[in-house]
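Below: the structure, in structure tokens.
What you see is the complex with one protein chain gone and the rest in place.
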Amino acid sequence: MKKGIKSLQVGHKFKGFMLIKEATKGVTSNGKPFLTLILRDMSGEIEAKLWDAKPGDETIYTAEQIVYVTGDITQFRGKAQLRIYSIRPAQVTDGVQISDFIEKAPVEKEVLYEKIMEAIFEMENPNIQRIIRAFVKEYQDELLTYPAAVSNHHAYMSGLAHHIVNMLHLARELCKLYPDVNRDLLYAGIILHDLAKVKELSGFVTTSYTLEGKLIGHIPMMVEEIGLMAKQLKIEGEEIIVLQHLVLSHHGKLEWGSPRPPLIREAELLHLIDLIDARMNTLNRALEYVEPGEFTEKLFALDNRSFYKPNI
Amino acid sequence: MKKGIKSLQVGHKFKGFMLIKEATKGVTSNGKPFLTLILRDMSGEIEAKLWDAKPGDETIYTAEQIVYVTGDITQFRGKAQLRIYSIRPAQVTDGVQISDFIEKAPVEKEVLYEKIMEAIFEMENPNIQRIIRAFVKEYQDELLTYPAAVSNHHAYMSGLAHHIVNMLHLARELCKLYPDVNRDLLYAGIILHDLAKVKELSGFVTTSYTLEGKLIGHIPMMVEEIGLMAKQLKIEGEEIIVLQHLVLSHHGKLEWGSPRPPLIREAELLHLIDLIDARMNTLNRALEYVEPGEFTEKLFALDNRSFYKPNI
Amino acid sequence: MKKGIKSLQVGHKFKGFMLIKEATKGVTSNGKPFLTLILRDMSGEIEAKLWDAKPGDETIYTAEQIVYVTGDITQFRGKAQLRIYSIRPAQVTDGVQISDFIEKAPVEKEVLYEKIMEAIFEMENPNIQRIIRAFVKEYQDELLTYPAAVSNHHAYMSGLAHHIVNMLHLARELCKLYPDVNRDLLYAGIILHDLAKVKELSGFVTTSYTLEGKLIGHIPMMVEEIGLMAKQLKIEGEEIIVLQHLVLSHHGKLEWGSPRPPLIREAELLHLIDLIDARMNTLNRALEYVEPGEFTEKLFALDNRSFYKPNI
Amino acid sequence: MKKGIKSLQVGHKFKGFMLIKEATKGVTSNGKPFLTLILRDMSGEIEAKLWDAKPGDETIYTAEQIVYVTGDITQFRGKAQLRIYSIRPAQVTDGVQISDFIEKAPVEKEVLYEKIMEAIFEMENPNIQRIIRAFVKEYQDELLTYPAAVSNHHAYMSGLAHHIVNMLHLARELCKLYPDVNRDLLYAGIILHDLAKVKELSGFVTTSYTLEGKLIGHIPMMVEEIGLMAKQLKIEGEEIIVLQHLVLSHHGKLEWGSPRPPLIREAELLHLIDLIDARMNTLNRALEYVEPGEFTEKLFALDNRSFYKPNI
Amino acid sequence: MKKGIKSLQVGHKFKGFMLIKEATKGVTSNGKPFLTLILRDMSGEIEAKLWDAKPGDETIYTAEQIVYVTGDITQFRGKAQLRIYSIRPAQVTDGVQISDFIEKAPVEKEVLYEKIMEAIFEMENPNIQRIIRAFVKEYQDELLTYPAAVSNHHAYMSGLAHHIVNMLHLARELCKLYPDVNRDLLYAGIILHDLAKVKELSGFVTTSYTLEGKLIGHIPMMVEEIGLMAKQLKIEGEEIIVLQHLVLSHHGKLEWGSPRPPLIREAELLHLIDLIDARMNTLNRALEYVEPGEFTEKLFALDNRSFYKPNI
Partner (left out) sequence: MKKGIKSLQVGHKFKGFMLIKEATKGVTSNGKPFLTLILRDMSGEIEAKLWDAKPGDETIYTAEQIVYVTGDITQFRGKAQLRIYSIRPAQVTDGVQISDFIEKAPVEKEVLYEKIMEAIFEMENPNIQRIIRAFVKEYQDELLTYPAAVSNHHAYMSGLAHHIVNMLHLARELCKLYPDVNRDLLYAGIILHDLAKVKELSGFVTTSYTLEGKLIGHIPMMVEEIGLMAKQLKIEGEEIIVLQHLVLSHHGKLEWGSPRPPLIREAELLHLIDLIDARMNTLNRALEYVEPGEFTEKLFALDNRSFYKPNI
């Protein structure tokens, strides 16, 4: 079972460095000020209470500050909480940095990049290949660092590229099993499907939605990007419509945000591969913190189911 | 009550010119060939049977051919059918033309154009005004001739512009009643919301869906068009996102094809005005063929309800 | 942006008169009694805590009492709360009265009455006119003071009449645009549709549902009222059934409480006008407390959507 | 297995008297006129074709005419059809009458009446008893002859009273099992719940919906009737609201036409007893025409399920 | 109105014996340890706070310990809470035992057993009779002591048998009213339908779900048991399939956990009888704690409805 703040039980003591994600000031029923901090390490987050806040503390303990904390784990309304005994900002001499507290994909981004380039290299249709290559070039930095979501699946640094590379792995195998599938379309759909997340999300440190993300969403944004790129590269024809359809339909149903359901074989397959990798990522991450014979917490992205880890 | 093929009852004789919309060849149980024609006039369509088809008839009686027909109205499985006694292709000397058989908006397209230009003229935000003006210029011909749908509401020549102008009329009044509403946004949303129907549909004679219409749909197509136009006119900023959102959300719900629900006041209002004009158009057209005290046929676009025409 | 309790931020001080809407006694974990008050002004409500309650305070600070309060705004579980420093009941010399704390329609009730009478005057069908006139006479006081709901849209004094008058304004315009619409029916439907709210709700000060409201609801209650009134005025015929149908179907769908969906053109239009005015009222009121560039809180009556106020 | 037209198989000959329910004129593909008749006996209906219709036949063979027919059973699109060889109108000397062809409840209406009076006699609350007695008196004839539905459950002469009496039987037993149940309310709810069907439906011969039935429906109609009756008998108080609620909520859910769900114990029980008797009546009637080891046709009123008749 | 912890109001004092159902340790914002106990008596449960917990208290006050408590009823977030003044474990001399705190069926288990045997005795099909007799013998102890659910209906000792016996009572009456119903099947379905709850649930003291209960559920478990028992008794034939179907379909719909809906008359009836007895049990228990003129709390098992207790 993995270690970290997420694995601590009520009654445990804690001492170590944490990153502040959010900080809010409050006042107790006795009129004393206190701070509520959301602290995180690689394993997850915890709500923490600094009951004896001193004047000025709220200007020191703010988002993205690293702190050294001692305290113990209590429980409030059924959730673990950290009661802080002592706290101080990290100093240069502590040798800690923000990236120590941000979860990353288990594969290096250089490897992820190579695997994506490999898939592009295998493509046979020159129009599709040119478009995909141009997109990967244009968004290379973001593609290799952004998460695939704010929470839920692949919500970690390089999560977007990690998700793409996993899907390409599955796609390669499915093309062997179902040889009629058009590999170029499937690969292209996989690389593009979530690419506009680099515009829908704010970044990889404290990820949130941009205004465009909230009002338009990554699916129509990417359809537009494909249209613009095709104009720019002077590519015309059915390939463009089909690529747009692949992105447009990858959520599978209207009520899940795709204004058209998959109407092409490769679009259906893209949707299903996306489903598998997203769900397995969510599940694997949840099961890491659970002992055999126990159930996970309720997983929102999996219809609020609690999953059992068998003793087998 | 309106006249035309739609108003004829079982047992009536018919004689006159009609436009062939579709033609299919069949073989009777006695092995004799026959033709099934879908004939239309301004009031609607009827299935017709030419039981004694001669060799070669199927090459004469094809879609978009005008014919002179005599026959009588029978009933098949609860629907009116025309049994053809005689048929011949129309000749130049008959003085009939395709446009005589195609329903048109009750307002001339020049008037519709003027009303749209009037609304643009009232706009105060220069960016929004420029974009809308550019779109109306680019698609002027199609905007003034296309229907707003294949069937359902405003499914007639210039139906798209007629729908827009009705909605502008309502919008003007709503802006008086709710003065906080941003008139520029509402007008712009109305003019753009269905504009990509000129790419989603094939034209105004025998209207069908294009491939792009089927695989992408007019909503994401228009979002893309707005992005391209903004690039072309070098306009940037929140106006573009907001215009795209207005178009994107105008179907009101994810399951109705809007990947985002309305999240801006004017988007909500646009959706509701669209609903009113679409439903009233469908209802008014159906009630024209019904006597007081009777119910219409089931209206698919209104959840299959039959509407009653009161004796009041 | 509007002023009032609803616009105060965490950390702000407050001092002024407020109306107590609800009062509950509690005991802290130290065994000390405290009072939880729901206080309101014209802008809305806030939960307030009087931590140092003295014996007898619970008999002084009760619902519908005006109080002078000082305190500051804290936050509890994400919602603003008022921590009370001092409190005292208002006195005659303070010159404040309950109506100062109750939101009212932005139009005087005399004006609202006149507009309703104007619509009745325009009616041509004598039966319909007589019935509507009789209803307005019978319920004149309540009609002009009741809100249209407990919370949600037009939940303020004279909200019911304000809602009716807005709808009549829209109806007048729609009858111009769609001349086949029967104006008498539409006007009559608008005036009657929510009239039984004067029996479903308890009044306009601290509005709640009556037993009849909870067990029967304003729709079937109004259908019954129309039947009784027709009997009393000795009016018979289709008008009665049609008026009852207009009221019965105005929620639009069975799952929204209409046992029949609209089956008459004017019933469909009534439902849509009601939708527009209810939603615009809710939206406008929510956006008043939000700065451009921000989102409103989640609006329950609009499917829990948060709306964005553009910088345009 | 029961006998009658419903039990005949393809290939069988038929000869006997039938009642015409509907008659429509048609024209064959050879231009010859024919008649489509819906014929019925006690067991059900069959579509019949009179291919060689003579001029004038359509004025002889009309709805509610009894005819003597010979023919054989064919199949058209999966449904049995009667091909008529000979047909003639019944004559006085034939000794047949309409009531011979209309299904009736298996219990005499005098017995049904007595059982209803017995239940009223058992009531203890004088207000409830007076109201119910008054209703039974006012609608005695219709109550004892009307069916409970156009098709579906208890769709036969005296079906309404038969349904009520069955429900009273169950109610008596349930009051023993759950002694806290208020028997007066439950009995009253049972007698009134469907009573307005005598206004919703046209009668018991060729039953259809009235205009009021279509636009208002029996539930709000009965709520109104209770209000009127209470006024007439000068009864006031909670009994009236509760009786109205019982009728209003007896369909159990908003989407099934009850604007309020059951909110009183007896209302919940009324809904469930209604469900049991309606479903058992539908099921029993369908299973009568099926041999052990077979499945019934799909039953619309039971979610289109086909039921199996076991060999046990 | 019934007495017990569930009937106490805010402000009341309490003193008496209670059973601890759950105990959790917490730490206040001042760093002091406290205990949260869920205490129960026959009427229900209450959350209790022991604010001044001494070291070691958490090892004394654990689940299934009886305690003598004094305290008063406060309110936290809208729910009653018991603030403990003093607490001590019960001693032998107190003369209390766990069964004093556990709700039991209102009928003795010997009587329940007799009624079940009576129904078995009435059966005529020897195969069905043998199977049912064998099951009752095998699970006699659990059948007579287990509850029918963790919460919701019949959630008390011998609740399962009580539920069965009530259903048998109704079934006997329904067989009289609908004589075509196969009584053996209906009785057998009633006795078996929830029997696997003795494996799905952990017992009758602090009832929870077993692993098998969570992963498989009582319906498929019972289908399997019937198959095994048939093998053991060497019974073959349609009876087995039909009994399995009765159990399988008794939840009525796929979304309620029945992989097949009822497809046999007796299965439909079994589902409806189950519904009636479950709902009436829930309702009766909720109404016991409510005065006439009041509404119950929201009942989860009845779609979150609050029921009204009339003044009649």
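Just so it is clear, A, B, C, D and E label the chains in written order, and each chain counts residues from 1 on its own.
The rule we apply is simple: a residue touches a chain if its C-beta (ideal position, glycine included) is under 8 Å from a C-beta of that chain, and two chains touch if they have at least 3 such contacts.
All values reported here derive from a predicted model rather than from experimental measurement.
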Neighbouring displayed chains - absent chain, whole complex: A, B, D, E
Touch with the omitted chain, as defined above, among E:I131, E:I219, E:L272 or E:L287: E:I219
Positions on chain B contacted by the hidden chain, ascending: 24-27, 29-31, 211, 214-215
Those residues of chain E which, in the complete complex, touch the missing chain: 211-212, 214-217, 219-220, 223-224, 227-228, 231, 238, 241-242, 244-245, 248, 254-260, 263-264
Chain A residues that touch the omitted chain in the full complex: 125, 166, 169-170, 173-174, 177-178, 180-182, 184-185, 238-239, 242, 261-265, 268-269, 272, 275-276, 279-280, 283-284, 287, 295, 302-303, 305-312
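By definition in this document, only the chains that are shown with their structure count from here on.
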Equivalent of D-E within the choices A-C, B-C or A-E, defined by over half of its residue contact pairs recurring: B-C
Chain at maximum distance from chain D, centres defined as averaged CA atoms: A
Comparison of B-C and A-B (more C-beta pairs in contact): B-C
Where chain B and chain C are represented by their mean Cα positions, the distance between them in whole Å: 40
Touching two or more other chains - residues of chain A: 211, 214-215
Chain contact graph, described as a line, ring, star, complete graph or other shape: other
All pairs of touching chains, each written as two labels joined by a dash: A-B, A-C, A-E, B-C, B-D, C-D, C-E, D-E
